[in-house]
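Okay, structure first, notes after.
All protein chains of the complex are present and in place, except for one that has been dropped.
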């Protein structure tokens, strides 16, 4: 019986989950979203606004701001390798996001006792300006993201 | 001085706004979203789930469910030809949406006194099953969607 | 073995739950809230605004509007006699509520598959004017409200 310190380390678990989720997530990759960083209960993702994300005002459609934040939420709330799903989420739009913006979403766990979680995600542009606030509620379901990992 | 009944009719105003917004909205068109119906304070849009909308579970990424609802919200809250923007929105995810689903979002105005509006959007699949509930808060800004229309 | 139709009837179960909850709920009774009606997945409650509910503007403090709606939510989501708790809720304030208003909160279930529920509550004054919109998310826990009832 050998201890397996690699699997027990929460940071390494989170990174393995992040790699597996990212590889499988066609939607996130299709939007050009990058996974910059992941750890226990947190994740940081980046997306450059593209022409096909612009609405009639020539600015980023709020749905794509939400989608970036929602992906960050998903990576963060699955980072313990216990499969979790979003139950609900909300977003506050604080500033218009122009066609050439590069957005970063930073997710952190606010509460995680039991199987329910609350995560806050901040959306900032390439100058660090806060352009959106997102709060998501997750629920753990049965199963692991990476079976047998931890 | 001739009356102009066409411009004064709220239904015709809404339809003209819908055509103009749809033509200009690259994001909504790029997702294959169709504008099925629009009227004063309401709109109905449809989107077929595509392979590039699937997450790692092989189901529709919640961000695309939100985006469809958010587009319906935008059409409905601009339907009076007074330019309006989303301030915030929330979504409840009620059921997983499989890869071959066709979603319809129906938006209706719940409150609209003054310059603030509240809109509820129901997301249903092709069998009529409710898969998401969205509530959005809008704020009218200066300007018209179609200048000079009404 | 005798069938027990009384206990099996959802309406009668809801009414028994309503009576038991109301009798035990010091907070709801202390605010002078009346339980007007209850049924499976729904409830209707009434509260007259009192001087000790007024804020510095001389109107009803939003917290008491929320509390009335939250009580309606609690009665509705427990009406199946499966104990349920509020996980989160939001309220939109649509109109100022004057010192002499009588508010009614009507709760209805929007989604209830599984152990999670979504309830919408409308707050209206004595003239039927919509003054608030509330959406709550509930979660069933172990136990019954009235043990052994259904």
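To keep things simple, chains are lettered A, B and C as they appear, and every chain counts its residues starting from 1.
Everything below uses one rule, namely that a residue touches a chain if its C-beta (ideal position, glycine included) is under 8 Å from a C-beta of that chain, and two chains touch if they have at least 3 such contacts.
Because the structure is a prediction, the values reported are computed rather than measured.
Asks: Considering the complete complex, identify which of A:23, A:111 or A:141 is in touch with the unshown chain.
Replies: A:111
Asks: Just the residue numbers, please: which parts of chain B touch the chain that's not shown?
Replies: Spelled out for chain B, the touching residues are 87-88, 90, 116, 137, 139.
Asks: Quickly run down the residues of chain A that touch the omitted chain.
Replies: Residues of chain A in contact with the hidden chain: 90, 92, 94-95, 110-111, 113, 118, 130, 133, 135, 137.
Asks: Touching the hidden chain in the full complex, which residues of chain C are there? Just list them.
Replies: Residues of chain C in contact with the hidden chain: 20-21, 24-28, 30, 51-56, 61-64, 66-68, 70-71, 74, 85-93.
Quick note on the criterion: only the chains that are shown with their structure count from here on.
Asks: Report the chain whose mean Cα position is at the greatest distance from that of chain C.
Replies: In terms of C-alpha centroids, the chain at the greatest distance from chain C is A.
Asks: Can you work out the whole-Å distance between the CA centroids of chain A and chain B?
Replies: Those two chain centres are 25 Å apart.
Asks: From the C-alpha centre of chain B to that of chain C, how far is it in Å?
Replies: About 31 Å separates the centre of chain B from that of chain C.
Asks: Rounded to the nearest whole Å, what is the centre-to-centre distance of chain A and chain C, using the mean of the C-alpha atoms as each centre?
Replies: Taking the mean C-alpha position of each chain, the two centres sit 35 Å apart.
Asks: Counting only residues that touch at least 2 other chains, which ones in chain B make the list?
Replies: Chain B, residues with two or more chain partners: 90, 92.
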